[in-house]
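The other protein chains are all here in position, but one chain of the complex has been omitted.
For chain A:
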Amino acid sequence: MFERKRIPLLSALVLALSAGCAVLGDGTHRERYADAQIDPFRGVEGDVGFSDTIQYWRDEAALARHAALADKPAEQWKLNWKHMDLDRMELHPGHLAVDEGQAMVKKLAARDSAFLACLGEGSPELKGKAAAYPKFDEALDRIVTVEARIEHCAKRVLKEEIRQGTPPNNKISVYFKSLSAGTPIRVDLSDANVMEAYRRGEELFYRKTGQLNFACASCHVPGSIMGHKLRGETPTTPFGDAAHYPTYRTPVGALESIQERFARCHGQMRTQALKPGDPAYADLEVFMTVLSNGYPVSVPSAR
């Protein structure tokens, strides 16, 4: 379906870019935020020349050098909330969720060991595997995120609903991803299907939506609100962010997957929110995770 629309859609976008608007494949007029020209092949390093904040949070050494920014309200955004990762060794509910997720997987695998083999795509070993998500699954013929894999395997093997965006799914996801903690993210852009999902997600990132007529880009690219005060908040760079999800959200008091975060953002943007697992959110997650390529999986985390 998207393949068919892709060519006219992209050419229409190129023509309409300077006008700040776009015409969808079906002729619908849509405003669009100006393209920030992100190069997906640079991965997380694409932030150089973008927000240029990666110098402060690229790794633990950089974070330690710039730890003082955390106490400066006007500059804290430059740490991209990575300073909250420095408490990695302390106990927060994200850690407890890892233990709960582990216990859940153990229990589910005891019912049928095929559950684990399904999660691990043929092998029960999960270590390092989450770093390659989202990926295109040939058999399912769609983009699959870690949360989608869990939902699929529970349904196929155990005939049980562990839907994306629910606490049990998030707990298993946090456990699954914690087994890749420290492994650099490597979403496979050499897979044409993944690249197409990236391009679709990129298009969604710039598309203005909702009653407030905002795009994701309205707050998260240079020249937008990024780095400026938005009442009590300061929007930061989208680079290196997806690596932390699902994360324990301190303002919400719960684990939140990245797609639940999209839905929450959309509510704040007065835009119809979509359900976790929606194909549009999966594409947006591909886009966001490619912007974390090369950055280590950082789960469990708190935000």
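Note that a contact is a pair of C-beta atoms (placed from the backbone, for glycine too) under 8 Å apart; a residue touches a chain by one contact, two chains touch by 3 or more; residues count from 1.
As a working rule, contacts and distances are computed from a predicted model.
Chemist: Missing chain, UniProt name, options "Ion-translocating oxidoreductase complex subunit A", "Glycosyltransferase 2-like domain-containing protein", "Sulfur oxidation c-type cytochrome SoxX" or "RNA polymerase sigma-70 factor, ECF subfamily": which is it?
Modeler: "Sulfur oxidation c-type cytochrome SoxX"
Chemist: With respect to the chain omitted from the figure, which of A:Asn80, A:Thr145 or A:Ser218 is a touching residue?
Modeler: Only one listed residue reaches the unshown chain, and that is A:Ser218.
Chemist: Among the options A:Ala68, A:Ala103, A:Leu140 or A:Ala280, which residue touches the chain absent from this view?
Modeler: The one listed residue touching the chain not shown is A:Ala280.
Chemist: For review purposes, identify every residue of chain A that touches the missing chain, sorted by number.
Modeler: 1-2, 19-21, 24, 26, 28-31, 34, 204, 207-214, 218, 224-225, 228-232, 266-267, 270-274, 278-281, 284
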